[in-house]
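With one protein chain withheld, the remaining protein chains of the complex are depicted in position.
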Amino acid sequence: MSVEIKTNTVEPIRQTFSNLQRRFGDKPASRYQEASFDIEAVTNFHYRPLWDPQHELHDPTRTAIRMADWHKVTDPRQFYYGAYVQTRARMQEATEHAYGFCEKRELLSRLPAELQAKLLRCLVPLRHAELGANMNNSSIAGDSIAGTVTQMHIYQAMDRLGMGQYLSRIGLLLDGGTGEALDQAKAYWLDDPIWQGLRRYVEDSFVIRDWFELGLAQNLVLDGLLQPLMYQRFDQWLTENGGSDVAMLTEFMRDWYGESTRWVDAMFKTVLAESEANREQVQAWLEVWEPRAYEALLPLAEEATGIAALDEVRSAFATRLQKIGLKSREE
Amino acid sequence: MSSLVYIAFQDNDAARYLVESIIQDNPHAVVQHHPAMIRIEAEKRLEIRRETVEENLGRAWDVQEMLLDVITIGGNVDEDDDRFVLEWKN
Partner (left out) sequence: MATHNKKRLNLKDKYRYLTRDLAWETTYQKKEDVFPLEHFEGIKITDWDKWEDPFRLTMDSYWKYQAEKEKKLYAIFDAFAQNNGHQNISDARYVNALKLFLTGVSPLEYQAFQGFSRVGRQFSGAGARVACQMQAIDELRHVQTQLHAMSHYNKHFNGLHDFSHMYDRVWFLSVPKSFMDDARTAGPFEFLTAISFSFEYVLTNLLFVPFMSGAAYNGDMATVTFGFSAQSDEARHMTLGLEVIKFMLEQHEDNVPIIQRWIDKWFWRGYRLLTLVGMMMDYMLPNKVMSWAEAWEVYYEQAGGALFKDLERYGIRPPKYVEQTTIGKEHITHQVWATFYQYSKATNFHTWIPGDEELNWLSEKYPNTFDKYYRPRFEFWREQQAKGERFYNDTLPHLCQVCQVPAIFTEPDDPTKLSHRSHVHEGERYHFCSDGCCDIFKNEPVKYIQAWLPVHQIYQGNCEGGDLETVVQKYFHINIGQDNLEYVGSPDHQRWLAWKKLETPSQPAGSNKEHDAA
């Protein structure tokens, strides 16, 4: 049976915006394309920034990396704002359920005291490192070029704030909501020798001026070692030592890391494929930051998982770098 | 000269409960209906109380849920678990 729909059908006079026609032809564009390409100003800026008179307001030379068109870097997840928040909302719903369950059943406060102490010393202080990642990504979102690039970094910045907040809630579960555990965790972050390498690395990243180098130091290198170390290897250690309930509180971070490596890897591949000069520059930065990140994490690994776990993480990271087209100094 | 605080909501179902609650708690408030929008203004102070909204809605209500329907506000904001206040101090 056919239903006749009486509408005044009208043919569109064009399928999409002119900028997308120039890129992809006159065909209906995806919401990701409409929301991401050519949405920034590129020329005829009125004034030089008071805070950086050497550059234009949007200036591709704020990094040593050169791309003929930064829109070549796209997001494999095709996140525009709506897709992004809806994905995170689904993840947070599951996470909220886990935290609620854990609180109601008092799962953390029933853990053996030494395990609680270890969580507080080895996991909760990471909340500060997350804030560092948040600052770095917000900075890149402000300095970088092309909507396809900038938006991924503000999503990343907000994700890191969210993860810092989840870690803080683990502290609040441990101390019964008083904040004492968070004060203690902060003291570890500031003074405990196991955290000083990482804290120095994070503070050093705050003064990197080239935004692409900053992205490498933070999103590729540090996360590439730290995330698997803490959310996979340390999680495994917890499971083997009677702390398997903690896993439900860090599920968000594991899912997130799996997802975020996709765009990070895609971005590096695209940038390396652009030119030999880019490859050399990225490789040079990698050789500075990768060994430093490894050194920084040694004392933490020693306490949390054992050095062997960090070494395994490092060699898995070397394989990942190889797939991207970079060489780890280890080899 | 008067010092009016104001808040405007999208004209939708959620807003109807909010407006009802606001009128209940703020007898001096004036409600204006605009296209697609309900605007409430009041001299000096306007308070939205969680308890009243929950009574009217018949369910638990988080003050931050309001963020879904607000269009604009005027006045200093003070917000906690139980209420959302708009106020001019002078």
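A few comments on the model shown:
Read from first to last, the chains carry the letters A and B; within each, the first residue is number 1.
As a convention for this text, contacts are C-beta pairs under 8 Å (C-beta built on N, C-alpha and C of every residue); 3 or more make two chains touch, one makes a residue touch a chain.
In this text the structure is predicted, and so the values were computed from the model without any measurement.
The chain not shown here is in contact, across the full complex, with A, B. When the missing chain is restored to the complex, the residue among A:Gly25, A:Gly142 or A:Gly258 that touches it is A:Gly142. When the whole complex is considered, the residue among A:Arg199, A:Arg292 or A:Arg314 that touches the unshown chain is A:Arg199. The chain not shown here touches chain B at positions 1-6, 8, 10, 34-37, 64-65, 67-77, 79-81, 88-90.
Although one chain is not displayed, chain A still touches it through residues 7-8, 10, 12-19, 29, 31, 34-35, 38-51, 57-58, 80-82, 85-86, 88-93, 95-96, 109, 113, 116-117, 120, 127-128, 130-131, 134-136, 138-139, 141-143, 147, 150-151, 153-155, 157-159, 161-162, 164-166, 168-169, 172, 174-182, 184, 186, 189-190, 199-200, 203-204, 206-207.
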